[in-house]
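The complex is shown incomplete by one protein chain, all other protein chains being positioned as in the whole.
And then chain A:
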Amino acid sequence: MKKTLLSLKNVSKAFAGKTVLDSLDLDILDGEFITLLGPSGCGKTTLLRLMAGFEQPDVGSVTLSGHDITHTPPEYRPLNTVFQNYALFPHMSVYDNVAYGLKMEKRPKGEIRQRVDEVLAMVQLQDFARRKPHQLSGGQQQRVAIARAVVKRPQLLLLDEPLSALDYKLRRTMQVELKRLQRELGITFVFVTHDQEEALSMSDRVVVLKEGEVQQLGTPREIYERPANLFTARFVGETNLFPGYLDSVAADTITVDILGVSRKLQKPAFAVRNGEQVNVLLRPEDIRVLAPEDEHGLPGKIVERNYKGSTLDSVIHLEDGTEVLASEFFDEDDPTFDYKLGEPVRVSWVDGWEWLLPVELEPVAEEAEGLVADA
């Protein structure tokens, strides 16, 4: 059992009357890679700034290893930040940028030199020590920013969308690099992003935020496979949503009518009653596209096919107009695999792969926000 390093208790923050964080609780464990994920304006950056000390909560407390640091200025907090735009000092060389934090600690010259050289070697920039930040590429500047923050050996490293300015390929490389660094240094990483793919692939745990409230906290797998609510389900990955009507409830199974097809499903964790409606969630990769003569599944027809290399993505319109996304791996032995546009098919899934959620009253705005975030 890992111990808690940083703890936020009942934290609220408002800017000009607008609530950004609403009585939020969060415990960050020692040594973990935790990601704050959410659409823009969800409060993730504010949360990070509260940890760094650039902002102070209106209510609540921030505790680091048992010490209250709620009102401690940033220079006295044993944690460092990697800024979104890197914030390298333009008038200093790479070496001086990295050495800055150690000079502030008044370390002896020899030690500074050794530690800066060490950390520059770690990010593979030892040959660039004399350069000025503007003489470096985006990826190199990013590595300087990381080196400058980790050279102080902080207990906690805060990263504010550090990869958002990089192109796709470099982003990928840096993701791997960051993971490697985190393993080598054993420092706790708090990573802020709006990119769900990045969050899933890098984190030990993910915090999904919306309008200043934690929607779900869990491992990437929990977040993806067992979303706590519709927002998380839609924000993290693509999802198909079917309305289901409960026909009967047994000890640990329920019978649900999904668009006219009756399926026997595992009883969910939340309370269900006969006649109620539930949401049946299925990820595109859980969907099976079957031949039209198959007796299972819901009838529909193919309206779009997208070849994605390793997968084939289809959009299927069911008879009642519901749109279903399906993502299938190639199976060259399956003769019926390649359907044409407009061809009738049936969609189904393996029992137990569905995920049930209670029906939520959802405001219209929420859907729009989810869509923006996906883009």
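The definition used in the following text is that a residue touches a chain if its C-beta (ideal position, glycine included) is under 8 Å from a C-beta of that chain, and two chains touch if they have at least 3 such contacts; residues count from 1.
Keep in mind that, in the parts below, contacts and distances are computed from a predicted model.
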Identity of the absent chain, which is to be given by its UniProt protein name, from "Probable septum site-determining protein MinC", "1,2-phenylacetyl-CoA epoxidase subunit PaaA", "Spermidine/putrescine transport system permease protein PotC" or "NADH-quinone oxidoreductase subunit M": "Spermidine/putrescine transport system permease protein PotC"
From A:G17, A:P90, A:G186 or A:G352, residue that would touch the chain that is not displayed: A:P90
Residue among A:G43, A:G101 or A:P162 that touches the chain left out of view: A:G101
Candidate in contact with the missing chain, chosen from A:V11, A:L26 or A:A52: A:A52
Contact footprint on chain A, counting only the chain that is left out: 52-54, 73-75, 80-81, 83-85, 87-91, 100-101, 104-105, 132, 134, 148-149, 152
